[in-house]
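Note that one protein chain is taken out, while the other chains of the complex remain in position.
By written order: A, B and C. Residues from 1 in each chain.
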Amino acid sequence: MLTIPIEVRFRDLDAIGHVNNAVYLTYLEQARLAYWAELTGRVDLRSIDIILARVEIDYRSPVSLGESLDVAVRCVSLRRSSCTLALILTERKSGRLVAEAQNVVVYYDYAAGRSLPIPETLRQRIRELDPEVAETSAPGGVS
Amino acid sequence: MLTIPIEVRFRDLDAIGHVNNAVYLTYLEQARLAYWAELTGRVDLRSIDIILARVEIDYRSPVSLGESLDVAVRCVSLRRSSCTLALILTERKSGRLVAEAQNVVVYYDYAAGRSLPIPETLRQRIRELDPEVAETSAPGGVS
Amino acid sequence: MLTIPIEVRFRDLDAIGHVNNAVYLTYLEQARLAYWAELTGRVDLRSIDIILARVEIDYRSPVSLGESLDVAVRCVSLRRSSCTLALILTERKSGRLVAEAQNVVVYYDYAAGRSLPIPETLRQRIRELDPEVAETSAPGGVS
Partner (left out) sequence: MLTIPIEVRFRDLDAIGHVNNAVYLTYLEQARLAYWAELTGRVDLRSIDIILARVEIDYRSPVSLGESLDVAVRCVSLRRSSCTLALILTERKSGRLVAEAQNVVVYYDYAAGRSLPIPETLRQRIRELDPEVAETSAPGGVS
């Protein structure tokens, strides 16, 4: 598991006065990229080799200006060329649950436009970060 | 069902060169608000009386600069104080499927901070727009 | 001169309830790219050969949800490797002045990381679109 801090910007709010629902996906993206950087040791743009296939998110409580968030991300299941990340957003000071999400991420060759098997070195790093990850070899769909 | 057009902006793309995953939720938001305006006849900020509780989205194909989208939105299930919208994003010229989403929307009193039963006048308008909507009176959860 | 339409999105508003100041630059960007596409006939990402060097913008009146904008863009001065675009944003129905801006745009080789002289074919197209453009050969600075 990895936890990353998020500073809420004024621009993240919408006209209702809370962080806009779409911005949560930007927070999730920051957490995914940090998790991937932790796995691979690489942070540059050219090294991005994952693509987002699916998001589920439950909004649990609104976020106001002046609040700060933490996003905890861990890999809960690992397949041949994709994995599922579970992400939990909490407000830093109060610990209040803000949102829960699952992201399906595919190991991807952007040049070729197709998925690739996740290399064993990455799989091993995932097991180290998240020892309880479930591994399946399910083919088909986003396998 | 209601279909709304979306013009892709340069700013909607990210460093990978495609529309960013979070921006899809902004497109869904435009469609939800248009659907709600169609139901209620009101479009001003003060009349917003829905809150987003949950999003599921499957990204089916990337969107490039110069493409335009259509978002079809229909209400697929209607509960006491919430409903589920199914949204389908397609590229306008090619008809290519871009993403599929489900949104759970709660009828909400922002001043009081709590959900409200969806009034019968709105329920009737939803049935007119989406005659095949499933109606349940399931309590609990986001009912 | 070229005029392009902008549809205001809910996400363009901020917590004050009006279109956020930064979003105006996204509207200007749409107008710049449309102007450049009109000049060059090209719209794909790879063909972007301009970089923004400077913006001046005066915010004249706030924009609310439900309003639509037009952005008029014309080239007011043309130098060796840069030009100045004047942009005027108005609300479509009322014609109300919303903002006035000037953008300095540099003809740029992204691969080499340096400015280039604007080719004569482009200069000629600019003169056709904006016959009153002032031409100077001022060197130095953003020339």
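By our rule, a contact is a pair of C-beta atoms (placed from the backbone, for glycine too) under 8 Å apart; a residue touches a chain by one contact, two chains touch by 3 or more.
In this text the structure is predicted, and so the values were computed from the model without any measurement.
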{"item": "Touch partners, limited to displayed chains, of the chain removed from view", "value": "A, B, C"}
{"item": "Listed residues B:22, B:57 or B:89, member touching the removed chain", "value": "B:22"}
{"item": "Residue in contact with the excluded chain [from C:8, C:23 or C:118]", "value": "C:23"}
{"item": "Hidden partner chain, residues of subunit C it touches", "value": "15-16, 20-26, 29, 45, 48, 51-59, 110"}
{"item": "Touching residues on subunit A - with respect to the absent chain", "value": "7, 9-11, 13, 17, 26, 29-30, 33, 43-45, 64-66"}
{"item": "Missing-chain contacts mapped onto subunit B", "value": "10-11, 13-17, 20, 22, 65"}
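Here is the rule we go by: only the chains that are shown with their structure count from here on.
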{"item": "Interface sides of subunit B and subunit C: same vs different residues, half threshold", "value": "same"}
{"item": "Mean-CA-position distance for subunit B and subunit A (Å)", "value": "23"}
{"item": "Centre-of-Cα separation between subunit C and subunit A, whole angstrom", "value": "36"}
{"item": "Intercentroid distance (Cα basis), subunit C paired with subunit B, Å", "value": "32"}
{"item": "Shared interface positions of subunit A, touching two or more other chains", "value": "15-16, 20, 22"}
